[in-house]
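Here the complex is missing a single protein chain, while all its other protein chains stay put.
After this line comes subunit A, so read on.
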Amino acid sequence: MSISAPKGLASSGQKPITEILHPLSAAEEPLSPGPDVTVSGGRDKEVGLTNGTPVETPSPASASVLFNRLHLDDDLDPDTRDPYADTETHDLFVTVDDPKKHVSTMETYITYRVSTKTSRIEFDLPEYSVRRRYQDFDWLRTKLEDSQPTHLIPPLPEKFVMKGVVDRFSEEFVETRMKALDKFLKRVADHPVLSFNPHLNAFLSAKDLNKRQGLALLTKVGESVKSVAGGYKLRVRPPEFCALGEYLDTFNQKLGTIDRIAQRILKEQSEYLTELREYGTVYASWAGSEEELQRPLEGVAGCVTTCCGALEDMSENMSQDFLPVLREYILYIESMKNVLRKRDQSQAEYEGRLEAAVLRKQEDRTPIPAEVEKCQDKMECFNADLKADWERWQSNKRQDFKQLLTGMADKNVTYYEKCQAAWESLITVLQDKQTEDKTSETN
């Protein structure tokens, strides 16, 4: 079972392994060769792993493949990695926009336009435009989770909103949700494995998404059955996954703190804004009883009003852009923890079965069943996928937070710049009047 071209993930899509580059490698060759690519020799059927099928299908868990995967990880220079900017590996572009309200007798809901542009052969057409609602995204995510349990699925924005508290149809809410859905879909589309999932394909291209809710339910049940069926206890978690787990816990904590701080700041700013508005009106009303000082006082009132506007803008931005992204990452961490747990499960299951099999072998020379090997494969696959996804996640996280925090800094700078400009123009007006007065005095 040797693979001639050692690159590529085992559990990748319908492509032959040899043609698929490791997602994190600096791409020198195009990722998706056209239909005229010939498959190099030495490739066998066992490589024909299809995406979207449950993981009972074993991956060629030979050491060399494993090694190569990991080896490639180390090769990467973290600073040049920018998955979003790496256009050479991108051949699937998705966008979520254009929210519209639908009113029917049964319910009212919002749909979004999902646009796709792609050169992938898995798709019949190069472009698609369909309308989807949140339910559909939720379906997709569930499907992805079920069919790709070893992979980290990006999170969706919150499903439930308290009807009395949040207006589900307000422009702000819809806008924020849409941005999150767009991000979700982009992350999936960028993922080297998930993007080839047939459910994604259906989501992006099908006219009518036949969700078959019943089946979804079944799958969910099946999932839980699968996880319960194991019931094995993990002995020792490998140190690298321990570190992962600890990191996630601490990171989660810190994000929660940052979220609270950001909310507190918004609250304080809102109270400041209230007082500032009142402050401005006092200047304006004073101006009414003055002659010479009328214009200066009105000028100050105007400046204060401008500052209020600038502050309002910044607060709105923070609330719409900053907080949701933060919250999304908290959800992401939950997803990652889930995957970790599943990995632990698969390890526990393997070790459990192995132990049982070894004991039996000692007793009555029963050979180790193939099942055990399957478990091993599953576990090792899990480990590899998880590691790869982890690296990817770390890199994305770094970019995302860099963007998020510089965005926050930018907004603050803009706010102060606006205020400064307002006060500076007031000073020139006031000082001009001063020199005017002085010259008339001396004349």
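As a convention for this text, a contact is a pair of C-beta atoms (placed from the backbone, for glycine too) under 8 Å apart; a residue touches a chain by one contact, two chains touch by 3 or more; residues count from 1.
Definition applied: contacts and distances are computed from a predicted model.
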Chain left out of the displayed complex - its UniProt protein name, from "Protein FMC1 homolog", "PX domain-containing protein", "glutathione transferase" or "Translation initiation factor eIF2B subunit beta":
"PX domain-containing protein"
Of A:Ser119, A:Ser170, A:Thr250 or A:Thr366, the residue in touch with the unshown chain
A:Thr250
Omitted-chain contact residue, chosen from A:Pro198, A:Gly245 or A:Pro296:
A:Pro296
Contacts of subunit A with the absent chain, listed as residue ranges:
78, 247, 250-251, 254, 257-258, 261, 264-265, 268-269, 271-272, 274-276, 278-279, 282-283, 285-286, 289, 292-293, 296-297, 299-300, 303, 398, 401-402, 405-406, 409-410, 412-413, 415-417, 419-420, 423-424, 426-427, 430-431, 433-434
